[in-house]
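Encoded as structure tokens, the structure appears first; notes follow it.
One protein chain is absent from this view; the other protein chains keep their places.
Order of writing sets the chain letters: A and B. Residues in each chain are counted from 1.
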Amino acid sequence: MSVEQALPLLRVADLKCVFDVSRPLLNRILERQPRRWLKAVDGVSFTIDRGETFALVGESGCGKSTVARLVVGLYEPSAGSIAFDGQDVAKITSGTERQALRRRFQMIFQDPYASLNPRWRVERIVAEPIRVFGLMRDARKISERVAELLTQVGLSPADGSKYPHEFSGGQRQRICIARALANNPEFLVCDEPTSALDVSVQAQILNLMKDLQDALGLTYLFISHDLAVVRHMANRVGVMYLGRLVEIADSRTLFEDPLHPYTRMLLATIPDITMSGRRETTVTGEVPNPITPPSGCTFHPRCPLATERCRREAPELVPISANQLAACHAIGEGRSTQR
Amino acid sequence: MSQRPLAATGAHVHSSPAAEPPLLSVRKLRIEFPGRRGTLVAIDDVSFDVARGEILGMVGESGAGKSLTGAAIIGLLEPPGRIAGGEILLHGEPIHSLPPAAMREIRGRRIAMIFQDPLTSLNPLFTIGQQLTETILAHLDIGLQAARRRALDLLTEVGIPAPEQRIDHYPHQFSGGMRQRVVIALALCAAPELIIADEPTTALDVSVQAQIIALLRRLCREHRTAVILVTHDMGVIAETADRVAVMYAGRLAEIGPVREVVQHPRHPYTRGLMGSIPVLGADVHRLVQIDGAMPRLNAIPTGCAFHPRCKDAFERCRLERPDLMAAGPTRAACWLYPPSPNPEPTP
Partner (left out) sequence: MTTRTELHAEPPRASLLARLLDSDLFYSFTRSPVTVVAAIVTLVYITAALCAPLISPQNPFDPATLNLLEGFTPPMQPNEFTSKVFWLGTDAQGRDIFSAILYGSRVSLLVGFAAVGFAAVLGIGLGLLSGYVGGWVDAFIMRVADVQLSFPAILIALLIFGVFKGIVPPAMQDRVAIYVLIVAIGLSDWVQYARTVRSSTMAEKNKEYVQAARVIGVPAPLILVRHILPNVMGPVLVIATIGLALAIILESTLSFLGVGVPPTQPSLGTLIRVGQDFLFSGEWWIVMFPGAALLILALSVNLLGDWLRDALNPRLRG
């Protein structure tokens, strides 16, 4: 294996993103309130290898969508680094280099009703990346390429002359995928791509994404709150809770032998569709307000294994076995019961 | 179209005396939306029963008409939608054509509703105690002190910690899951016989979802309250319901005991729907996929509405609309299960 192949396509190291959620200056002075910060992402590190699907999973407010937006440059990180193909994104200053980098990744969003400009025809929407990156100049070639892309995602080339409102949710998501493929990216960031869709449509889109991955060798960063979908799509999974990664493992290990108490709890919430009798892990509590997170390990108020140390000290994400990392004191102290 | 006897849709699961009518009976319900491009039929010939204390799951994709059916039962159809045919019977009494005042009497007291978004079902300007006691006083003939005591009991029952303090809090002081618990308490105020829960867990986080489902199931068992659980989430249905009704394009595709429908779906649509759900245990590369999309209401195909997407479709499916027909322990609207002269015994 050559060195180039061994290099991960994306390396995220100690990524942090803090949002200022303070009231306006005047209100702060009048109400004597301090500035308030929301640590949306608090020290997240992971790597994604070429051709694999890495999923980030967690409940709302855990920061998984923020990570996705940091990776594609919609937000600026407060600290930490993002390296794409070995190249530190923050160190790129020239506009042309930045565009050259942007050409290599794309993003698919959650809401197919909001992610297409309602005033644009589909052909213009799909052709936008081609034009922005200057991949083709000739109008006829562009429209041929758009027709090819629409066919690739299971639509008809004639759909190009329609407006987004003429399509159903699933078809719109196909248009979004066609647009995302327009600049031949290597890496797709998918932020809850099917959570606004019905299950039968979700199956179509997930199948399409897998087919495209096989055909084009794409790498996915897949954000979802649906564990069953993640199990179906991902090779490796990172579980997030309140801005931190609590566990990373390859998909099979995570679902068969979860280590972190939060992962176990999440797994217990999956409805038992096969009705084969469910595991009894009690699910309690709710995600606390991320502006005022609990001290120490942020999961300790809901954790059955919490001790004094968990309340004081935040655990580090450390390797437990060859392909599993977890951030939990109980595991290190041997208090976690293997099942 | 065959004239089938109206009874017998219902509860072969729940053995009730044959003479007693079911708690709720929906008969050949038809809901229309008159519009400028002609009248759209949103619900077409839907019949089902709900027995006392039973949880009926109503599942389908967006636009299948499951929420509309719920809204019609409780008399909250939004104009221009209207009930154009059929009837809705509560204990054998028709309630679909009651004047608004009489319907208000039933709503809340005998049939309650739980909506998707707990924030919009609670008035932000009043404490939850005020809202609970007001609802209790409106429906039950008891004094203010007793009403407040009942409100406290209800809050305890739905699992709100420290109800004595929480009762005087405003909705915004509760988290999403706690708010939905309050909404459930609100629905239980007058001890209704039937609760229509429209996507009660969709707006909630997965870990909260599981808690709310468990709560709903426990309360209905304890109070013998029937529930129509409207949701797009087959997982929620599988965990909660006794029977499930699968809707497609404004029609019932299949109805039957939940275990049967989930494990051995008979209707090709239900089969596709179940197959398209990713399952933890199974390592499949591709999910089962139903091609195409549900038809729009102005372009519902002839015959069986599912036939253009159905792998098993044959000539009859294109021409003739199937009624619900016995298909093993469930009933499916599919010509794969034509009625035989000698009805097969159900296992």
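Throughout what follows, a residue touches a chain if its C-beta (ideal position, glycine included) is under 8 Å from a C-beta of that chain, and two chains touch if they have at least 3 such contacts.
Computed from a predicted structure; not experimentally measured.
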item: Selected from A:Arg102, A:Arg231, A:His300 or A:His329 as touching the chain missing from the view; value: A:Arg102
item: Selected residue (touches chain absent from view) among A:Asp85, A:Glu128, A:Asp257 or A:Glu286; value: A:Glu128
item: Of A:Thr53, A:Thr66 or A:Ser115, the residue in touch with the unshown chain; value: A:Ser115
item: Positions on chain A contacted by the hidden chain, ascending; value: 69, 72-74, 98-99, 102-103, 105-107, 109-111, 114-119, 128-129, 132-133, 161, 165-166, 176, 179, 183
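As a working rule, only the chains that are shown with their structure count from here on.
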item: Cα-centroid distance, chain A relative to chain B, in whole angstrom; value: 33
item: Chain A residues touching chain B - in the complex, by the definition given at the top; value: 59-60, 168-171, 198-204, 206-207, 210-211, 225-229, 231-232, 255, 265-266, 268-275, 283-287
item: Of all residues in chain B, those that touch chain A in their complex; value: 61-62, 175-178, 205-211, 213, 232-236, 238-239, 258-259, 262-263, 272-281, 284-291, 293
